[in-house]
Every structure is written in C-alpha cells, then in structure tokens.
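Contents: one structure, followed by commentary.
Note that one protein chain of the assembly has been removed; the remaining protein chains are unaltered in position.
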Amino acid sequence: MLDEERRHLIEEKCGVFGIVGHNEAAHMTYLGLHALQHRGQESAGIVTWSAEGMCVQRRTGLVSEGFTEEVLETLPGPVAIGHVRYSTTGGTGIKNAQPLTFFTKFGRLALAHNGNLTNAVRLRKELESEGSIFGTATDTEVIAHLVARSQCENIVDALVDALRKVTGAYSLLALTEEHLIACRDPNGVRPLVLGRVGESSAIASEPVSFGLMGGVLEREIEPGEMLILKNSDGGRVWRKPFDVVSPTPCIFELVYFARPDNTIFGRDVYETRKEMGRTLAREAPAKADLVIPVPDSGVPAALGYAQESGLPFEMGLVRSHYIGRTFIEPSNSIRHFGVKLKLSPVRSLIEGKRIVVVDDSIVRGTTCRKIIKMLREAGAAEIHFRVSSPPTTHPCFYGIDTPERSQLIAFTHTVEETRRYITADTLAYLSREGLFRSASATIGQMCDACFTGEYPISLESESRST
Amino acid sequence: MLDEERRHLIEEKCGVFGIVGHNEAAHMTYLGLHALQHRGQESAGIVTWSAEGMCVQRRTGLVSEGFTEEVLETLPGPVAIGHVRYSTTGGTGIKNAQPLTFFTKFGRLALAHNGNLTNAVRLRKELESEGSIFGTATDTEVIAHLVARSQCENIVDALVDALRKVTGAYSLLALTEEHLIACRDPNGVRPLVLGRVGESSAIASEPVSFGLMGGVLEREIEPGEMLILKNSDGGRVWRKPFDVVSPTPCIFELVYFARPDNTIFGRDVYETRKEMGRTLAREAPAKADLVIPVPDSGVPAALGYAQESGLPFEMGLVRSHYIGRTFIEPSNSIRHFGVKLKLSPVRSLIEGKRIVVVDDSIVRGTTCRKIIKMLREAGAAEIHFRVSSPPTTHPCFYGIDTPERSQLIAFTHTVEETRRYITADTLAYLSREGLFRSASATIGQMCDACFTGEYPISLESESRST
Amino acid sequence: MLDEERRHLIEEKCGVFGIVGHNEAAHMTYLGLHALQHRGQESAGIVTWSAEGMCVQRRTGLVSEGFTEEVLETLPGPVAIGHVRYSTTGGTGIKNAQPLTFFTKFGRLALAHNGNLTNAVRLRKELESEGSIFGTATDTEVIAHLVARSQCENIVDALVDALRKVTGAYSLLALTEEHLIACRDPNGVRPLVLGRVGESSAIASEPVSFGLMGGVLEREIEPGEMLILKNSDGGRVWRKPFDVVSPTPCIFELVYFARPDNTIFGRDVYETRKEMGRTLAREAPAKADLVIPVPDSGVPAALGYAQESGLPFEMGLVRSHYIGRTFIEPSNSIRHFGVKLKLSPVRSLIEGKRIVVVDDSIVRGTTCRKIIKMLREAGAAEIHFRVSSPPTTHPCFYGIDTPERSQLIAFTHTVEETRRYITADTLAYLSREGLFRSASATIGQMCDACFTGEYPISLESESRST
Partner (left out) sequence: MLDEERRHLIEEKCGVFGIVGHNEAAHMTYLGLHALQHRGQESAGIVTWSAEGMCVQRRTGLVSEGFTEEVLETLPGPVAIGHVRYSTTGGTGIKNAQPLTFFTKFGRLALAHNGNLTNAVRLRKELESEGSIFGTATDTEVIAHLVARSQCENIVDALVDALRKVTGAYSLLALTEEHLIACRDPNGVRPLVLGRVGESSAIASEPVSFGLMGGVLEREIEPGEMLILKNSDGGRVWRKPFDVVSPTPCIFELVYFARPDNTIFGRDVYETRKEMGRTLAREAPAKADLVIPVPDSGVPAALGYAQESGLPFEMGLVRSHYIGRTFIEPSNSIRHFGVKLKLSPVRSLIEGKRIVVVDDSIVRGTTCRKIIKMLREAGAAEIHFRVSSPPTTHPCFYGIDTPERSQLIAFTHTVEETRRYITADTLAYLSREGLFRSASATIGQMCDACFTGEYPISLESESRST
C-alpha cells in the first residue's frame, strides 16, 4: 500500500526506545527513534534523567526535524527513553505527545507506551470518581494513576501492581529516578526487544533501531516479561509478574508495519513478506505479462509473487521523493491529484500489458482505485490486483489506528464488489491459512483480529487507542 | 525602571480574561489578553467551550504572535477564558502555560490563575501521598486536584470547597461546561474586575482590557467574592464563600505593574504615580536643573516630581522601539551594551546639567548603575536619583516573581551603600508613609511586604510562585 | 505623529553605514544600522570585502531579526558598508534591498544609497537604448551603469564621472576592492557624517550611529564632498568634485525623521523640536488645561509648547509596546481598531479637560482624526490640535516616500476644512517663518519643498524614489 495514503488509514501509533548507561543517552535515543520513524511521524519525545533531575522535550514532526543539537543539549544524563507517535491534529498534538511525565508520591515518572488498553475507559471513570484528574486523553495516563494510587512501597512494584489491573496491548517503557523499566503485555501483541550498544543496554520496538548506533540485538522481551534496568549501573532484573497466557503477537506487523530490513517475533520480515507473495502466487495465479508492486511496502510480496509465478518483476510505478507536507492543487482546472503526486507509471512497461499489481492490503479501496485508474490511463490491457493478506474486515483495538468498520471496504463489500469498485479485472487476497503458513505460524498463535474479528484480548470498551 | 530589564527582575506573572455569551468569545479574549500583555509576555493561552466541547490553544510569545486567525478559528463557542504569563524558560514553557485543563469526575475543567498559593507545597505532598499525580509544577494544579477530590455534588461547590483549603493570593477564572467562575482571594491581593461588552459579561485583571473591544468597567470583583456566570444565558450568581478578612491589595500594582491608563483598586494609576512623584519631591528635593524619567514606567512619577519641584521635565532618555528578541554583541571589542540598546541619552539636554532621575523602584541596582554611567558619559554634572517607592527589601510570595532576597540591593546594602554602588550624587526613596498617602491608603490597608517583610497572608512554605 | 501610522504615509527611505579598518567590520555595521533603524525597517543589507572577495547578505525585516550571528559570520573582512530601507512589499523586496552589488570592468562594486535621483528615468532610458540591462527598479543602479561606462581609468574617477551626470539627492557609500567612498550631493539634502571608532573611520547617516560602538562624531561630510578611504590602511583623501551650489539640507529631517538624541546639519534635534513647540505656542496659543504629545515624535515639541505656554505637560496617550506585525480584528463585531491598538488615553487626565494635542505634522489626517475621536470618547472637553510644522502640501522627490499629492490633506483641504475633518476645536500649524527661525536658518537655506513646492533641485522626472 502506498505509505503516505496509509498514514490516514491504518497507522501504527507508536515506537519506543530507551537506553541506560550511555554518556550520550539522548543522542542514542534520537538515533533509535529515527530508525523507528515509520511507526509514527507526527510527534516525538525524549526524556532523560541527570543529576539535575528529569529533562523533557517533545516536538511535533519528525525526530530529525524537531530535535536539533540545541534541543538535545537540554537533555543531559546517561539514561533516556523516547517515543514517536501518530498524534491527533492541531494544537493539542504536543499535549498528548509522549513520553508523558508525572509527579507522584514515588517521585517523577515518565511513560512511553506502544499499544492500547482495552479497559482504560472503565478504569479512568473509576479513577475520576475517586478524585483523580486527568491531564490528557491518553490511556497511558491511566497507568500513571494506578501507579500513584498503588499501596506498594516502591515504584517498580507499584508499576507491576498497575499493569496487573489493565488489559490490552502494551510495550511500555517507564523511567524513574532509579530505574528504566521495560514491559510487554502477556499477549505480546506489539514487539519489544533488548539490545546492547557498547556497554549499555537498550530497548526498542524493533531491532533495526540498534543498527545506526552500532548496537546488536540481544533478545526479544518476551510476552509478559518485565526488565528492570538500574540507572546507576545498568544492572538487570528480569520479572514475569503476570499470569501466563498464550501469546498472540500481531500478524499485521509482519504484513505491513515492521521495517523489512528487520527481524520481528523471531521472523525475518522481508522473507516472510516474500513468502506471502509466493503463497499468493500459488493460491491466486494470473495470466499476465509482468508483476509490479505498489511501492514501497508491496515490493517483497511482489518479488515473491514474481519468482513463484515465473512472471517478470518490474518497477512499474515510480515513487517521488520530493513530496512536501502540503501541496497546492490548482483551484479550477485539475483537482485531486491524489496518488499522482506520489506515484507515476512507467508507460513503456505498462502499455498493452497484462499486469499483476501486488499490494499488502486494501483498507478503504480509494487509493487502490486511483492506482488502477492511473495504470489504465498508461495503457494497461488487464489489471490483476493481488493482496498479500486477507480482507481487512475489522478494526484493531490493540494499538493500530484503523478507520471505523463502516469505512473498511472489505466489511461493506464482497470481494467481487470490491473488484468492481477498484475496477480491477481480477482481485484476490491471500487466504488466512496462507497468511499463517507464510508466517510460519498456526492459526491462533498470532493475533489476526483485523482479518477475522477474533479478538484475543477482551474488549471491555472500544476506547480511542493510544 | 526600564521595562525590559525588569522582565528579568520583578515580573508580574499573569493576567487573566474571560467572557460569556459573545459570538466571538475567542477573538474578544485575544483582544483582552493583548491589553494585559504587560502582565506576561512569555506565553498565552485561550480555552473555549462550544457544542463540540472544550477547545484549547496555548502558545509561547506574545498574544499577537501566537494567535493567528488560523489558531482562533480552532476556538469556537460563546464562552472563553484566557491567560498571559511569564513562564519558565525552555521547551517546558508550554507545559506550564495556562489555562490548565483537566478531566475530572465533574467533567472538563480549565483554570486561569493570577497569584500564588502559600500552602501549595504542603497540599501537593498530601495529595500525592493520597495517590494523585501531578502533570505540572504549578500550584494551580493543586486547586484542580482539590476540586476533583471534593465530595460536593457539583463542580461549583467543589471549587468553593477547594479554595477554602488553599491560602495565598489568587484571582482565578474557572471554565466548566456550564459556568465561567471568577474568584478573588479574601485578601484581594491581585486585581480582578467585571465588565460589560455589549450584552456579554467579561472578567479581566485590569479594566483597560475592556477598552479595545468597546466594553466598560462594571465593578471590581471584591476580595473574597466569587461570581458564577452561566454559559448558556450569562446569568450571574454572586457568592461570598470565605471567612471575611481585612483586604490587602498589592501596592506594587500601583507603583509599577498596572497600566497607567487604568483604574485599579479604585485608584487612578497615572494620578497615583504622579502623586508619588509629588510626595517624593517634597520628601527628597534636589538642587537640580531638570527632571528626567526612566522610561516608560518612571514617567508619571517624574512628571509629578517636576511639577511639585518646579523643575523642568524633559525626556532625557530616548527609548528604542526596534529591539528584537536577541541581539548580537561583537565578540572582541565592545561587550555588554546592556542598557545602551534600549535607552539613549539626549546629550544636549544632559551636558553640564544637574539631573534628577526618577524611577519607580530599584531591584538589583545594576540597570540603575548603567543608566547613571551613560548619563555621566553624556556629560551630566550631578545625578540625583529618586525612587517613587521605598527600598525593595523582601521577595513577593503572592504572585510576583522577584529575585532571591540576597540579590535585592536594598536588602544587602544601606541606602548610602546603594548610592555609592549606583554612583549617584544623591539617592532617595519615597517613604512608606508617603507611599500610602499617595495611594490614599493607610498603612495595613494594602500589602507592602516587598518593602517591609510584613506578609499579610501566612507563608506556610515559600514555594515557587505560579 | 504616531510612528507606526507614519510608516505608511511618509517614510524616510534609507540609512547608510560604513566602516574601514575594523576587525569586526560587519558587527560594527550591524550596530550602526541598528541605530539607524528608524530610517527604514523593511530590509537591511551588509557587504564586506575580505581576502576572498566581496561578501553580501541582505535580509527583510529589522537588522536585529535578519542578521544573526550565523549570518554575520559569513561577512568577514575589515571593511563593510550597510543599508536599511523601506522596501516595497512582497517577494521582490529582497531584490531591491541594498547595498546593490555589481560586476564591472573595474571589478566588483557595492552601492548603498540614501536619497533619490531626479534625472534617473531619462538616464535609464538612455542607458537602455545603448544596450545596458537593469536588474532592479532602483535609481541607484543608474549610478552603477554610469560608472561601468565611464572612460576614466579607475573606479574612483569613474564614480566622480558618474555622479557628475546625475541630479538629485544622495548620500552615497560605495565599496570597491580598494576603497570605501562616501559622497554627499552638492545640495546636501540628506545627512552624512564621519566618525571615528577606535582607530577606524566610520560613515553614517546620523551621528547616533556611532554611539553604540563607543565611537565619536568627527565631522559632517559637507554638501558636495567626497571622502575616499583606502581599505588597506584607512588613508583618507577628500575631494570636492562638483560645481558648488547653495546647500539645502532637508528641514523635515529636523521636524520628524532624525533621532532626537542626535545632532544633524549642525543642529541639536531635540532642542530644535522643542523650539518649534515654543514658537508654535507663541504663534498659536490655546486656552487649555494641559498639553499632551502624540508619542513619540511629538514629545519634544509638546514639551516646548507646554514650557512656553505655562500649561502642564502630561503623557495623556500611552503607547503600547506589544504590537506585533499583524493583528487580527474580530470579523463581526468590532472593526478598525486603528490607532487604539497603539495608543490608549489616560481617561483621568483627559476627562472634562481642554487639551492641546501636539504633533509634528499631518499627512492624510486620518490618524489624527482617530486620535481626536479617542480623546473625545475619553471625555475631552475641547481639543486644540497644534502641528509643529507648516501644512504638508507637496510630495518629496529627494528620498522621502510621501503619498501622492491628492492624498495630502493640506493640499486638498484648507486649514479650516482640515480642522473640521479631524474634528478639532481649533487647529494651527507652525508658520514657515517660525519653522526656519526655530531651526536657526533663513528661508532658502534648507529645503522645505514639502511645505511650499519650491524644489531646490530640478525635477526632470518625478520618478519613483529609491
């Protein structure tokens, strides 16, 4: 799927990074977040702890835009956590930007959260009725309140206490005066990994985060695990404080979200996507002249499809690198460039050809329709649209920002109706079985609720996600 | 005193404005805050309540810089409160910018606060120990927590309940879904007035705030009074919910802070300052050729001094209008322009003359010393420095940001030592009696703690002010 | 007159500064231009010459806004010239910003020009017909072309050659690889002075320019004089290359433009303005209770009027210091704040009083009318408007940007009609004789064409001024 279009459709909402015991902790966090920029482009934040106490900076926009040398200089200290997110629009953006920071009876606390709690609305109402005030609309703040109200004697136990009360998906980093704590929910929906950067321990949403700084992946934080890093000496304590459940990591991370140059949930992302493409080629072959991807996310699956089918692979859609934030459309004559600003067809390849177009998913179908229209204008004889995942029929309540169900074309339309809407000659999706097989998993071992509605964690309330 | 220098010395920390029942409530608040800009230039905020709920915008810098038409358009609704403040430096500025907004069991609450609580530190510790978390370092947030924890049935009673627990100085505006509530502490330290703008009720720190929008002053909110305005129809309910004490409005508002084109605490500010100058002329005459003010705040007192003494008044120091936020000093040759960038002497007036220089106060003495140096370089024969208030010996804990006591020259130096430090030929301050007489008050009727250390409201803790 | 309003009415178009032999030449020019900011706020430029050749930076806005440390670092070298100007609006502003720089057969040349040529249009047409191309709409570029086409052997002689061909008003700085050349037209319409900054020679439009950097005025560059400073050693050569005419410096510099803390054309500006006020008081007394100035330019004349008349002087109009570049007006209710944003009346002074209001000039009358309306709303019983110069009936063609004649109220209205338009009870202007007497000059010794239409330099074409 065209990444920019996606931003307004399905959006991974967060990436987190933390590091302990590094003399340039804020700089490393800057690098770590930069590598996670695909998980959220709207705001970024870094919190450090130095001798002078907690230092906080949050900015709208990309990490490399908001965090100048001048800003990083205000973030001293050897320990840091950071967060990138897709925030809501407008002036309140900064307010909900993470890491969130709080003053509690245990001292100051910063939280960076990737995921979404499913009982946050109920907990929030209970907390408010007991006299708590909320400063943000985030479910992350619920965790802070539960910590603050815990009867435990120290903040680490209080955090355990708090997390036992919440349900949902979270890969969480907490920074206190003495510890950096990383924790992944028992279902392990979102990724979280431990790495080593020189002598320092680092935590990140994806291992690719360690690459820029010359670090290496040590191991995943496993579902239900908590790692407590001591700020003073980097000492590690591992805990498994929760009831054990059968983990259900998010299969959509493998389909689309995670970076392809990466390993996640123990799987190589690029290879998994290629395998989805290969399986798709077997399940839904097409009589065609060539295979083209919707760049960039569709590339590995299209390569797999091409290799399996024996059809030539071509970059039939060229992606522009010069799209700014805003683009002016002429007022009278030409409207709605839509996808044309970002993609452009290679006419010589397309003209008169039967084309297989491979994308990773279809959300609302509108971008898809525009791409096909553009290819037809470039002279395509036939268009066989292939999707390397099943129809997206249900929203995610575990930390991905999907449109309402009524806007999901796979919910409102049959496959045949969708085909007609997007004006493809044929349309096929990867089967659920094919998806899991490609991911080397059996059904039930990963969360595929967006394709099935089978939500592995109870949905007490369908609150707005974090 | 030179206003820009003052910004880093004594700084009124806030101005507030609110309006109910106006179809351009945010625009009116923008105008109202603009007129209060002298009370805080570092950040500004406006909160409105429309059919869609609460809307919030906070910006660093001047009202006219941060609030563009585009920003104001995001603030619909017929009711609004706003705030200007001197915030702390750096990126956290916006975080502490007001109005602060909270989610409570009573619904959303916005607070705009001018003043400083004197038992905030103790209350905050108690609240934290009971499990509250604080998102800011402000004492204003204490009020929100007390509201949220109140057992009262509605938010107005809960606010009364909360304010009964706090001590200190506050002129407070609260905005809830149903009401805009204005309240002034029983001592009435900071000003707060009610005005009428067409059919709408408006509240402001100073009556000058109503002028731009064609409104008129209706009356002061009296010390200890609470005015509850109904958002739906503008209906007013007056309450006096606190124990009655003898009011002690801040005399320094008359000396320096309030705008001269204004009436405050029932006194005309310009005339009061002139009277201070006249009294000073009687108390501390000087054999001189002319009287010059330190612009702009010293002008009325200097005029009073000149008229009483019969000496000619001249604008011997010209103020530059083109000072930007930053100014580069050459690295090698000339350093520390200091006051030269802002003030420039009219040599033809000064040369060979005996000059009376009138300023409203001396804080650290450094600016004063530079001004005198500049006048001497311009050829002044004698300099008789006259201050239209007593020596500033104590910090304010009621909402004005003064330096630590050790930095107040009047605390560390005698008058004679101060005279020598600033290199004046003579130095005289207005007496305490003269000050009160000029303000048509008797000693004890107004707070003059900054001159005497006699704090009328108990100082449980000398917390950082709001 | 209210300075901000003036910006759109009469506007001095330029200030120039240059320095030779200073190791921080660009920094000094920055300071020198800052002190001349009242002569032009729309753009600023600095050109230096170092071992690497000519360096140029031009910026829109104030000197202190556009020239950061980073920008100044790109301007190395011991010799510099700079310019501030009132440029036309829009994106082309920078294009016409000065100093202008050219490549010629003599090498690179930079020109900073204050004034206006009166035969520029004809010369330009001639040059174009001979194959010259112009890159700007300025008359300054005409001088560069004449230099480039001169048959003289060196650039200094070529500049003399060029200036002999132009008529009009100019105070000009030229920078070449070897020399900084300062020249004032034979009539000496605009000011130009030589100063000494340590061991360095500096040139500026007004002596106040030397103050910030600790320099001193050495003497005026006299009408028709050219000073050639050698870049390498600061060596000075004086020339008088033009036919001698009777000088006619601009009297309006004394009335309004020049800074009051300054000496210009051998006269003290503050004292001259006071004397205009005194003369006005004698010529046009008023039965009134007090005298107030229109700040800030009206202050000295108002003080003179008050002292001569014996009426008390008061600052009845308070000027706001927080006006940003743009200000939003509410769309429905209150429009056209006009002057209210910048000035505010001190009601307690005004109410019930007969007021003499003193301003330096009236251009279109609209601001005047608004001020009087505001004073009447504040309760003034009578308003006697006094202007410390004669009626402005003619445009300037010598470097001041005046509106077209049809917009000058003194051209379209009689004094009585003007009085009625501005709604004053009485209106009086200083007489031409009174003006010259106050300026210690006899009629004809200074240019007062804006009051009389008697243009001392022939107007070949009324071209747009520089």
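As written, the chains take the letters A, B and C, and residue 1 is the first residue of each chain.
Convention: a residue touches a chain if its C-beta (ideal position, glycine included) is under 8 Å from a C-beta of that chain, and two chains touch if they have at least 3 such contacts.
Since the structure is predicted, the reported quantities are computational estimates derived from the model, not experimental observations.
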Considering the complete complex, which visible chains touch the unshown chain? A, C
Residue among A:259, A:369 or A:394 that touches the chain left out of view: A:259
I'm checking contacts with the chain that's been left out. Which of A:340, A:373 or A:419 qualifies? A:340
From A:112, A:213 or A:358, the answer for touching the chain not displayed is A:213
Check the options C:131, C:310 or C:352 and report the residue that touches the missing chain. C:131
Residues belonging to chain C that touch the chain removed from view: 56-58, 71, 74, 90-92, 94-95, 100-105, 109, 124, 128-129, 131-137, 144-145, 147-150
Please give every residue of chain A in contact with the chain that is not shown. 3, 22-24, 27-28, 30-31, 34, 37-38, 41, 62-65, 67-69, 72, 198, 208, 211-214, 259-261, 263, 268, 270-271, 296, 299-300, 303, 307, 312-315, 318-324, 326-328, 330-334, 337, 340-341, 344-349
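Keep this in mind: only the chains that are shown with their structure count from here on.
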Whole-Å gap between the CA centroids of chain A and chain B: 48
CA centroids of chain A and chain C: separation to the nearest Å works out as 60
Where in chain B do residues touch at least two different other chains? none
